[in-house]
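For this depiction, one protein chain was excluded, whereas all remaining protein chains were kept in their positions.
The letters A and B name the chains in turn, as written, and every chain counts its residues from 1.
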Amino acid sequence: MTVTETAAAGRVDDLTPTLQVEHLEVTHRVRGDDRRALRDVSFQIGRRESYGLVGESGSGKSTVALALTRYLPRNGRVTGGRISINGQDPLAMDAEALRALRARTVSMVYQEPGKALNPSIRVGRQVAEVYEVAGLDRSAAQDKAEAMLRTVQISDPGRVMGLYPHQISGGMAQRVVVAMALAAEPSLLILDEPTTALDATVEAEVLDLVAALREDFATSVLFISHNLAVIAKMCDRVGVLYAGELLEEGPAQQVFEEPRHPYTVGLLRCIPRRGQRKDAGRLDTIPGFLPSPGHTLPGCVFAPRCPIAEQRCREARPPAFDVGPGRRSRCYLHDATSDLPRNTPVEVQLASTRDPAEVVVSLHDLSKTFTHGGESVRALVGVNLSLERGETLGLVGESGSGKTTLARALLGLVAPDEGSDVELDGTALAAEARRRPREQLKALQIVFQNPDSALNRRHTVRHLISRPLSRLAGLSGARLRERLTDLVRSVRLEERHLSLRPSQLSGGLKQRVAIARAFGGGPRIVVCDEPTSALDVSVQAAILNLLADLQAKEQVTYLFISHDLGVVRYLSDRIAVLYLGRVMELGPAETVFAGPHHPYTEALLSAVPSIDGQRADRIRLHGEIPSAADPPSGCVFHTRCPRRLSTGVCETTEPPLAQVAPGHLMSCHIPIDQLTILQRTGQDGD
Amino acid sequence: MGTYVLKRLGLALVTLWLLSVLVFFATQVLPGDPGRAILGNLASPSAVAALDHQLGVDRPLIEQYWTWVTGLLHGNMGVSTQFRAPVEPYVQAALVNSLKLAALAFVIVVPLGIVGGVVAALNYGRGADRVISVAGLSATTVPEFVSGIVVIVVFGVALKVLPVSASAGAGASPASQFQHLILPAIPLVLVLFGYIARMARAGTIEALNSDYARTATLKGLKRSVVIRRHVLRNSLLPTITVIATQTGYLIGGLVVVETLFNYQGIGNLIYTAAKSKDFPMLAAGVLVIGVVYMVATLIADILSTVLNPRLRLGGAE
Partner (left out) sequence: MTEVVAAPATAVTVVHGRGELPPWRLLLRRPTFIVGAAILLFWVVCAVFGHMIAPQDPLAQQLLATNKAPSGAHWFGTDQLGRDVFSRVIVGARSILIISFFATLLGTVAGTALGLTMGYLGGVVDIVGGRLVEAVLALPLVVVAFLFVVAVGPSPLTIIIVIGLVFTPLIARTVRSAVLVERQQDYLASARLLGENRAYIMFVEVLPNVLPVVLVEFTVRLGYAIFAIASLSFLGFGVQPPTPDWGADIFANYGVLPAGYWWMTLFPALAIASLVIAINLVTDSIEQVLAS
């Protein structure tokens, strides 16, 4: 049996930590150049403990996981330090011992569950393999695999066993990967961004599952994520990685409440929290950039970006100071972090008073049906929305909700169905951008999610920003150059960036170029389609500040799409919640967040983990988002709705989008008073 | 999947039709006056006109095409102008000979190419990989008549170990026939080796670097199991398609190789037909080559659909 084998292989005693990492150093060789990816990283994970490693891109957090399992890329090697898993050192093992370690002691769950499964082998067989490695025969392994799939709450494991990976959803695939990882009953479970690719409600389910199974299996966990809130929710202790160094570690709650390293302080200040809004103050930022890979800074790696760095910080690398029980910080000035000066002043330029309800754009009965292989998929169904001058309308919803389709239909990048109507200042717009006159093109612009895709990599920044000036604003010669300089300055780029191409800029700078291009023609509405989700937290804050400033200055209207509710709340005046192409709820941002909410909004809000402790009123959605090709009858949300009425009306009749309070619309059969009571009871209950 | 196969068949028919137009155009329209071509410059105009009428080439093009195509559908490929006899027996005999040669080349090259590519991938970046890759690339790019001449010079002229001519003569034993086919097969093997090895190598490298190979390795599976069960299963799929596609190049190569080794195959048939301006024979030969190639591609497409669950079973939604 696996249990006894695991015990024989690894279990030392309960006092030995499951994992000890001491002074780990990993180097990558890139074009004949040695680049240090990890430097002097030390931490340990106790029995049944859950440890979070948090860091931005380039911090080396995934390299830690790969080093632990000795699966570094070909050009990477451990150049120093020691690893001990249950008292065994994977770095010193021969191939057979390493294989046994991977089979019994360490398991891993990956970011992209779809890719982690072999596309040409049935799911059941892939899970069963783990038991076969442990010595079971094929049929016994199949039985165990089926039981394990049931353990990870797959309702029909017998059927799922016979499917191929492409036939199951991302959430289901991640359950299967978790099942494979836990099947060996490992001492250490490594999760590398396990929910980053998943939707919020699915993420919440998977996180709950991992938390529950960790208890059942008495497994220690190393949880790697860029998302501080997920770490706060899942981990007992946390380590903060930056540029390959562990800058701070300690109990998760303490680190997030009272950080003792300027980098941690900065990171936490970058995130819009506790309902912070654009009109109440700017987000703080971390200026500057991650040191280039292979840097040789003599002092603290964070010193170049640190607001309180002193001479000694730049000259000698700070040791890890003990800053409390179980807490360490690599900062000379760890006592000065509580009142760290801000990099960005808090005061904001308030938007000049908006003319109330001057509608710029309105959408009437906007529908879009795509045809895929003979199936029609209704991406948008009868959406009615209007955008007012100078406001931000936040668009919220999971994948398949139609957010992006709505934006593209508004811009004229996809033609909506017959009968849909998009109006600008009361004038109907042509369905296709190609047929719209210059004035209309000029009015509607977009900032895309991924600047690498949005900026033509063959063009210079100058060309990219000048083009809207000449095409839309009709400028040329000296007037164009003048406006270009203004524009570059207003998005806080520098003149020297003009001659560069996108590949020579960092992610944040590229997004500034994209913003400059969108604003070049003097738009009235700018669609922001997840403009910060490809960026690191520290860069996101500066971009959000910039968007808020530009809006205040230019009185431009934003249609702001994001899956990050904190970001949406920070920037939006009103919020529309989409589900399967329909508006479920629409209202002033604060009302939508404060409640009473539509049950779907409620579920979304409770699905999102928060750094500041978890909400008590958690409702969980089960199952997957239904396919838009075959939407449920009645209210499309009824299949997952925890508050579905017993009368059966939800299954049969689609509720209208009706006003429940001034400016607050909802599509739900449950009367608003009853929702209020239900949702308040939930809160009181805890 | 059934619909996929039907759709694929439909496309093949359209392609076949385009092919017939192409061949008709090249062999019946472009060459000009067939009667003059056959009888030569000294023949009298009336004799040429009489022959043209006899051959039917003085009728409208559409009508000629229709006659030609309906003839083809009834198995009537026309009358050879050089032999003054129906072309089918010639084409059939030649096709059988060519298939023998092609089969021999395939039997040698498919395992060789796959093993070569997989070995190169498993030794990625090391000496074995460089040697196999560069050798494969060089072998592939050299025209068959060039490598053919080299093997003739080495084995036939210098060492005198193998017969230089491909035909063993009438009534020769299978062993002797086989012996005669070895030298002509070598240039074909060389050309195909590079393609197959290159594809197998690329597929294997991709699979080795995949997330699922990582999952399998970190499950604690033996390396041999990871490679056999997880890597090769995915990496060899695209290789199958390439192998079938290469049938086309193989047949293209046959024209040259069969001419060089004087082997009575379909390549040699269209070559001699072209030399003697025997356009009905040329058209029949080229069409047969096109059909063989299309059938091979069709089989490959269907095969890779059957082997790939993603294509076989469709998506989740």
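Throughout what follows, contacts are C-beta pairs under 8 Å (C-beta built on N, C-alpha and C of every residue); 3 or more make two chains touch, one makes a residue touch a chain.
Since this is a predicted model, take the numbers as computed values, not measurements.
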- Task: Out of A:A454, A:V556 or A:L675, point to the residue that touches the absent chain in the complete complex.
- Result: A:A454
- Query: Given the contact definition stated above, which residue among B:A120, B:V231, B:V255 or B:A284 touches the chain not shown here?
  - Reply: B:V255
- Note on the structure: Of A:P90, A:P194 or A:P468, the residue that touches the missing chain is A:P468
- Taking the full complex into account, find the residue in A:G135, A:G162, A:G275 or A:G288 that is in contact with the omitted chain. A:G288
- Query: In the full complex, which of A:R305, A:K403 or A:H597 touches the chain missing from this view?
  - Reply: A:R305
- Touching the missing chain, which residues of subunit B? 11, 14-16, 18-19, 22-23, 26-27, 30-31, 133-134, 137-138, 140-147, 149-150, 152-153, 156-158, 164, 248-249, 251-253, 255-256, 259-260, 270-271, 274-275, 282, 286, 289-290, 293-294, 297
- Those residues of subunit A that touch the unshown chain are 30-33, 282, 285, 287-289, 291-294, 304-305, 343-345, 408, 411-413, 433-434, 436, 438, 441, 444-446, 448, 450, 453-459, 467-468, 471-472, 492, 494, 500, 504-506, 509, 517, 521, 542, 545, 549
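Please note the rule applied: only the chains that are shown with their structure count from here on.
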- Query: So in the complex, which bits of subunit B are touching subunit A?
  - Reply: 124-125, 210-212, 214-223, 229-230, 233-234, 237, 307-310, 313, 315-317
- Using the touch rule from the top, collect the residues of subunit A that touch subunit B in their complex. 69, 71, 74, 95, 99-104, 106-108, 110, 112, 115-121, 126, 129-130, 133, 164, 166-169, 177, 180, 184, 627, 629
